[in-house]
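Can you read through this structure? Questions will come right after.
Missing here: one protein chain of the complex. Every other protein chain is in place.
Naming follows writing order (A and B), and every chain is counted from residue 1.
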Amino acid sequence: MKKTLSLVLALVMLLSLASAVLAEEPIQIGVVYKQTGNPFFEAAVRGFEEASKELGFEFIHNGPADSSNEGQIQIIEGYIQQGVDAIAISANDAAGVVSVLQSALDKGIKVVSWDSKVEPEGRMLNIDPSVAQNIGRVQVEEIARQIGGEGQIAILSAAATMDNQNTWIKYMQEELEKPEYAKIELVTIVYGDDLTDKSIQEMQGLINSYPDLKGVISPTTVGVAAAAVAIKDNGLSGKIKLTGLGLPSEMAEYLKDGTCEAMFLWNPIDLGYCAGFASVALVKGDITGAAGESFDSGRLGTKEIMEASDGGTFTLVGDPFRFTPENIDDWKEVY
Amino acid sequence: MERAISRLPRWMKRWEWILVILILVVYAIFSGLQPENYTFPKLLNQTRVYMVDVGFMALGILVVLILGDIDISIGATAALSATVMAVTYNQGDGIPFIAAIALMLLTGAVCGLINGLLITRFPELFPMIITLSTQTLYRGIAYIILKDQSAGRFPGWFSKDLGYGSFSLFGLDVPIMLVCILAVLPVYYIWLHKSASGRRIFAAGTNLTASRYSGVQTGRIKMAAFILNGIMAALGGFFLTSRTGSVKYTLATGYEMQAIAIAVLGGASTSGGRGSVAGLLLALILMTGLKNGLMLVYNDAFILNLSIGLLLILIVLVPDIAGRIRRQNTVRRQRLTLKKT
Partner (left out) sequence: MPERTRKTGALSALFKQREVGLALILVVLFLLVGLRNPAFTTGSNALFILEDTAIMMILALGMLCVLLVGSIDISIAAIMALSTMTAGIIMKQNLNISEVQVMTDGVMGSVTLRESTPLILLILAGMGVGALCGALNGLLIAYGRVLPIVATLGMQYIIYGLSHTISRGQAVYRKDMPDSFINFSRATFLGLNSKIWFMLAVFVVIFIFLTYFRQGRYLYAVGSNRESAAMSGIKSPRTTLLAHIIMGTLAGLAGLLYASRDTKITQDMAMGYEMYVIASCVIGGVSVSGGRGKAVGVLLGALTMGVINNALTMLRLTGNSEFWKKAIQGALILSAVVINVLIQRSKERRVLKDRRI
């Protein structure tokens, strides 16, 4: 076997001598998203496309099939191997990609996180869809309006391990402390793991366990759609109010039939678009990702870079958009 | 053609040669498609990603497979062991890192021990079912310990030097991690293929009842194999953690199937009695070349899966068909000789 191996190695080395020399090329950005086949990220890729047409950069995009941290590392290593100029990532695990992104930063690759942040040690800039506090607040305001300011509510979340979910829920709980929400009782928080069938089961459990339940907030696209299915199947449309963060394409029918009066989401296209501009600004050296700088973000105007609570820096794309039965038709084919 | 093949010396008809040819074919194809990025030095650097953590897990599962068992809890074992290591080290405020590593290996061994105990005590149950439940259990415990947190901030030599460091050899950057697994492989090879205890494992896997009657303590061998498997899974988790830099309870999800696929590609059979360390190494090299190549050329996770599935089936199917043809030829030849006499 040893002979074989050395033979193979020698052959392989001979073949590899034929490697070509790098030529002057346009800026190349490697986009990493959480999962392949997720419409939210497909829309974000359209944002990158739009930005690439305006700025003339090239980009490649990929995400793991199983939304795993390990899969994202493999993709990032592949991008480093290809010598991209910048990496723009929506991380499955904020801490789990820090090491590999640091090795990318060491090689002079610029790193931007968008949608789901990377810890500050592994990024230069984070593109936040919206301030977490606002995301929590608007959903509480909406459910309070829908249930008339009093009654039991519950939260259907994704997984108890997701940072962004927990932050939003924390702000929701803070918001509910306010005196105007004194008559609203948050009875429980359940977790559907972002799996449709498990979320439906959890929602069904809520319906069976809390007969007086008036409203549900589900700050996850999978959860809110699953909750709508369960509420509608039980004939409770309009009786149990529902709001949350949902995909227009998935929720269109439920908004129209009254199962969900209104829901929110930020625009993934803008998110990708802004991340594309930020990456190019970093590569060109226009910005370094420090607080106080600003960069041009095309049709979104000039973006200010600010100090983030985690010690890094971030910029905001915009507040979550409110989808209602009146405007949903404009969006359901978009993402 | 057939006669030419049958005239080749026996060692050239070995399974490993098919793997070597496949590696060369894969290399030729992808270096043709991606001459700039698919080069040997760059591939050597990528071995960190594809060879080391899965490699350790595959080495562990290899012994279990040779015994005719299976273990799908190794991903969860890796996650739990790494969790224990991260939590006890506690960013430097807990026990020394070396002690944390020892605890990690111990956790892996205990996980393996529990699997082994259940499997030897309840032979009616397929190992797959037992390890399916312990998989949920182990990952559940990691989940209880870590909750939504990632534990990390390991010493620099671990997350920087071991995880991303490399040293120079003949002008090539060799990842330190790669050396770790390459150092273990010969030891493993000698133990499994050349020592008496290794032969007993093969014997037990080939025919459990016969070896029991001939005085081989199969129960004890199985226990030892599962403990070893647990330790190897923990080591896989260790090297994976050095790359991620932090531990979350989802660490190494799905790695069990990757490890099994590597062992099977390397010539192991899930029905026991077959397996090869050299084949496993070649399977690791092949997977590195293939996965990295597909990643560069197609950049699509599903195409990757599709190709690996096809490869897995073909690679098991081809030698069987070849073997069948060979047997038919032997029968025909025997008939001919019979006719002559």
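Everything below uses one rule, namely that a contact is a pair of C-beta atoms (placed from the backbone, for glycine too) under 8 Å apart; a residue touches a chain by one contact, two chains touch by 3 or more.
No experiment lies behind these values; they were computed from the predicted model shown.
Within the whole complex, the absent chain has one touching residue among B:Ala102, B:Leu132, B:Leu178 or B:Val297, and that is B:Leu132.
Touch with the chain that is not drawn comes from one residue among B:Pro35, B:Gly140 or B:Gly219, which is B:Gly140. Contact with the undisplayed chain is limited, among B:Met177, B:Val264, B:Leu281 or B:Leu296, to B:Val264. Contact residues of subunit A toward the unshown chain are 36-37, 39, 42, 65-66, 160, 188-191, 196-197, 200-202, 204-205, 208-209, 225-226, 229, 233, 249-250, 252-254, 332.
The chain not shown here touches subunit B at positions 70, 118, 122, 124-126, 128-130, 132-141, 143-144, 147, 257, 260-261, 264, 269-271, 302-303, 305-313, 316-317, 320-321.
The criterion applied here is as follows: only the chains that are shown with their structure count from here on.
Rounded to whole angstrom units, the spacing between the C-alpha centres of subunit A and subunit B is 34.
Chain contact summary for the complex, subunit A toward subunit B: residues 1, 4, 8, 11-13, 15-16, 18-20, 22, 36-37, 60-66, 68-71, 73-75, 77-78, 81-83, 93-100, 102-103, 159-163, 166.
Note for the complex: subunit B touches subunit A at residues 16-17, 20, 23-24, 27-28, 31, 35-37, 39-43, 45-46, 48-50, 143, 147-148, 150, 152, 159-160, 163-164, 240, 243-246, 248-255, 278, 291-292, 295-296, 299-302, 304-305.
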